[in-house]
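I'd like to ask you about the structure that follows.
The complex appears here without one of its protein chains, the remainder shown in place.
Order of writing sets the labels: A and B. Residues in every chain begin at 1.
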Amino acid sequence: MGALKEYIIPRICTYVLVVFIGITICFFIPRFTPVDPVLAIINRLTESGQYYDPDALSQLIDSMKELYGLKGSLLDQYIAFLRRAFLGDFGPSLANFPTPAVSIMNRALPWTISLLFVSTIVAWLVGNLIGGIAGYFSERNWAKGLGAFATVVYPTPYYIMALLLIMSLSYAIPIFPSYGAISIGINPSLSLEFILNYAYHAFLPALSLIIVGYGWWFLSMRSIVIHTKSEEYVQFGEMTGLPRRKLLLRYVIRNSLLPQVTGVSVALASIFSGAMITEVVFSYPGIGYILYQAVINGDFNLMMAVVTYSIIATATATLILDLIYPLIDPRIKYK
Amino acid sequence: MSQTIIDVNDLKAYYNIRTGGNTTVSVKAVDNVSFQINKGEIIGIIGESGCGKSTLTKTIYGSIYSPLTVVGGSVVYNIDSKKIDILKLGRSALNRIWWEIISYIPQGSMSILNPTIRIRDQFLDVINAHDKSIGKKEAKEMILKHIDRVGLPSEVATSFPHQLSGGMKQRVVIALATILGSKILLADEPTTALDVVVQRGILQLLSKIREELKCTILVITHDMGVHAQICDRVAIMYAGKMVEIGPVGEIYKEPLHPYTRFLIQSLPKIGDKSRKISVSGRPPSLQDPPQGCRFHPRCAFAKDICKNFDPNIVTINPHHWAACHLLEAK
Partner (left out) sequence: MVVITNLKRYARFLWNFLRFSPNITVGIVICLVILVMGFGISLFAPYDPRRWGSTPRNLPPSSDYLLGTTSIGQDVFWFLTYAIRNSMLLGVVGSAIGLVIGTVLGLIAGYKGGIIEKFILLITDTIIVVPTLPILILVSTMIKKQLDMVMLGTIIALLTWGLPVRNVRSMILSLREREFSHVASFSGFKMLNIITSEYTPHVLPWISASFISRINMAIGMEVTLSIFGLSSLQEATLGTMIYWALNYQALLKGLWWWILTPVVTIIFSVLGLFILSVGISEFLNPRIRLHRIMIGEKK
């Protein structure tokens, strides 16, 4: 247990530092622009022809100024920013005045999390399992065929997959809806009606994430398995007369799966970004879509909220994974 | 009268490697080897690295994977008056022979056991693979008994491989090998990479197993001292060929083949401070071995006939033969 403390505490410290640094980067980006951002945003708003009532506009200028802070020194601004970030207060959403940016984001969050969670887990399980089997039987033709498929799918960018799916299954052959998460008039609840309706809408976005993710997990698992199956314990296991199925599952795949758990941390940032862009393509009301709206509307508060929380979310997910891993790997758990 | 339990006849096992394009290179790891293993004995095979002893053992076991190919010869087991031609068996038949009649004991190296399952679970896997009728409780008792027999504490059963030392892992592997009552054990370098004290323990263990379980054991090593300790007979391999075989006492007192003589002479003896002569040169390539007697480039007594003709087997007494032209003259 003491050894775990040796690992947990430094890891949490790193986590705090990472979030800290990440938020600081967020803080500094608007300040390093050559253009006066307040002016730029105001101009863009008025250019796009949207009407803002004078109250909102002046409050906008004020909060802009407060955020960019000609109030006080850089240090004051920084501290004010940090305090706001901790309290979860990013000010009102400029396009949906006076709704707080955070509440808009919180409404969108569950959609994104459910989509991400489900598609990542499915892609991970399916990709690793099939990739593992294909790696074990790497000389067979069907394994090579699966490999070719994964090779095509893996480098395909998420949005391209999303576009392809929309073009084929929404326009060419209209089976699935191309936008939204639920039909109008249905409220989120635990009823079967809601779940079915949601699944119907979320199917394509999830599928697009799953297919591309599958490519990634398949290929990496396959190469790990090809390496693992030549390990001494696998060859010895074979010589003790173990049946193929047992060798495959308990000796090869089980050992190959461990590095794939770590692999999720690495893939996280990319999966997350992929989810965001998929949401935009499908007009799926998650935080990616919210961010997209915020960009179009020049809704700076909302943008900062989403970006900051993205950083915290991915850092937290990575932390959780890093803390879980020692519990899974007996080589670390029993030291 | 000793009974032959394994009969190896004119065995030729080569590694056929395609080197780009259409050329195939043949590494003759086991080239025309014939010998018998007697029931209940401990026989050792000794030779330099790369002489083919590991390949010979794997082939005797029947574990043959590309690019290894058996080009000729046979390996026949004599079990309960039945003859089993091991090289003709398919995978499922082999699975019933492996571990039930004959077991393979590898070097107890770092990664010889599945790192993510407990020792006991790996044992259970093996038991289950061969005899599904043994219930879990009974199996666990068996496991504890065998672990105890090899001199390990019972906590080992619930440990993971990384928690054990090299010597402990070697004992675990030996325990695993005997769990289903195999009568033949092939031990491949069981003491290499272990320090001398631990070595002695392992060798004593193997002797004890032979006594208690009436097994036949084949021990491979490059260390002559090991053979002196536990073997009844010793076979010497050089460059893919077996050059001498005989009872351990005779081999050590009166080695016949020049190569064997050098091996014995290089052994340190207490009180002997004289300079040791090592054999000049290096073991030949198995791809392109020398013509005639393979040892002739390094042999101090090589004659013309040695350079051109493969030596025949010269039988000194029913248990001892060597392949050398010099002996034919006598």
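Rule of thumb we're sticking to: a residue touches a chain if its C-beta (ideal position, glycine included) is under 8 Å from a C-beta of that chain, and two chains touch if they have at least 3 such contacts.
Please read these numbers as outputs of a predicted model, since none were measured by experiment.
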Quick one: which of A:W111, A:Y154, A:Y198 or A:W217 touches the chain that's been left out? A:Y154
Residue among A:I29, A:L74, A:I175 or A:I320 that touches the chain left out of view: A:I29
Touching the hidden chain in the full complex, which residues of chain A are there? Just list them. 14, 17-18, 21-22, 25-26, 29-30, 32-35, 37, 40, 139, 151-152, 154-157, 159-160, 163-164, 166-167, 171, 266, 268-269, 272-273, 276-277, 280-281, 291-292, 295-296, 298, 303-304, 306-307, 310-311, 314-315, 318
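In this section, only the chains that are shown with their structure count from here on.
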For chain A and chain B, let me know how many angstrom lie between their CA-based centres, rounded off. 55
In the complex of these two chains, what residues of chain B are touching chain A? 61, 63, 94-96, 98-100, 103-104, 106, 109, 111-117, 122, 125-126, 129-130, 159-160, 162-163, 176
Listed in rising order, the residues of chain A that touch chain B in the complex are 231-233, 236-243, 246, 250-251, 254-255, 258, 329-331, 334
